[in-house]
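Take a look at this one; I'll ask things after.
Note that this complex is displayed minus one protein chain, with the remaining chains in position.
Then we have chain A:
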Amino acid sequence: MSQATQYPPIETAMRKALTTELKPVFLEVINESPQHNVPKRSESHFRVLVVSEKFNDLTLIKRHRLVNDTVKNALTAAGFEFMHALSIEAKTPKQWEPEQEPEKSPPCLGGFGK
């Protein structure tokens, strides 16, 4: 628990929920907000790479829904709204090689302030 406090609040809630709900064999959470048109230290844009046995029999969209819902419930419980952007890679242990890096997000195009 003590090491979780090094992350800002939304990221902390996300990490905790994804870890407890999905029991990932690998989890990477990246706050990509600094690449976007948002105030400093925002927690608006995230990318997650989750590798979990729980995805084994799920279609791509169901995996993404599982991750979205897990994050949404955790943020609601912590009193936050869902973040502006959440990129998801949801893999099964068989589909994942430990040296694999997460994909890169496309560059921001301004977002029109929204």
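In the analysis below, contacts are C-beta pairs under 8 Å (C-beta built on N, C-alpha and C of every residue); 3 or more make two chains touch, one makes a residue touch a chain; residues count from 1.
In this section, contacts and distances are computed from a predicted model.
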| If you look up the hidden chain in UniProt, what protein name do you find among "ER membrane protein complex subunit 2", "Glutaredoxin-related protein 5, mitochondrial", "4-nitrophenylphosphatase" or "E3 ubiquitin-protein transferase MAEA"? | "Glutaredoxin-related protein 5, mitochondrial"
| note | In the full complex, chain A touches the hidden chain through residues 60-61, 64-65, 68, 72, 82, 84-89, 103, 105-112, 114
